[in-house]
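This is the structure I have questions about; it appears just below.
Left out: one protein chain. Kept in place: all the others.
Right after this comes chain A.
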Amino acid sequence: MDLYQELILEHSKRPQHAGLREPFEAEVHHVNPTCGDEVTLRLHIVGEGPTAVVEDVSYDALGCSISMASVSILAEETIGHPLSEALTTFEAMKAMLTSKGEDPGDEEVIGDGVALAGVARYPARVKCALLGWMAFTDALHQSGHRVAVTGTDPEEGTP
């Protein structure tokens, strides 16, 4: 099946940066009520405003290969990156996942995230791929970092 790219399988079997770590400013717990997938995600940000950097994203996730791979890629693509860049990555991921297959994703921006492009053709799975990212933006809100984040409503963006 074209959906299950090798990269997705790799990430889901060996999720990068998995586990919950200290320190963190916000911890959130998100579930996908239709299938019971869950993620607990902690966010640690250093610096303020334009100089803010995602120092750590740690998580404990239980879910299908798509949601596991997505949160693993999230950690890989955001840890150590400026917050503004992480948000650009999020926007690009979301745009790709909700494009119904129109947007193949830009590897320059979302890295391994392009492996999830096939998910956009399966509306029932888009939520799986967005679960971790919704937790990430929610944690960002809770951490009090004042950055313009669009699409933190988990309902939004799923067709």
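Heads up, the rule we're going with is that a residue touches a chain if its C-beta (ideal position, glycine included) is under 8 Å from a C-beta of that chain, and two chains touch if they have at least 3 such contacts; residues count from 1.
Definition applied: contacts and distances are computed from a predicted model.
Visitor: Given the options "Cell division protein FtsX", "NADH-quinone oxidoreductase subunit D", "Cytochrome c" or "Cysteine desulfurase", which would UniProt use as the protein name of the unshown chain?
Guide: "Cysteine desulfurase"
Visitor: Out of A:L43, A:L74, A:A115 or A:C128, which residue would touch the omitted chain in the full complex?
Guide: That would be A:C128, which touches the missing chain.
Visitor: Given that one chain is not shown, which residue among A:I66, A:A95, A:V114 or A:M134 touches it?
Guide: Considering all chains, including the one not shown, the answer is A:I66.
Visitor: List the chain A residues touching the unshown chain?
Guide: 1, 3-4, 6, 9-10, 13, 34-38, 62-66, 68, 122, 125, 128
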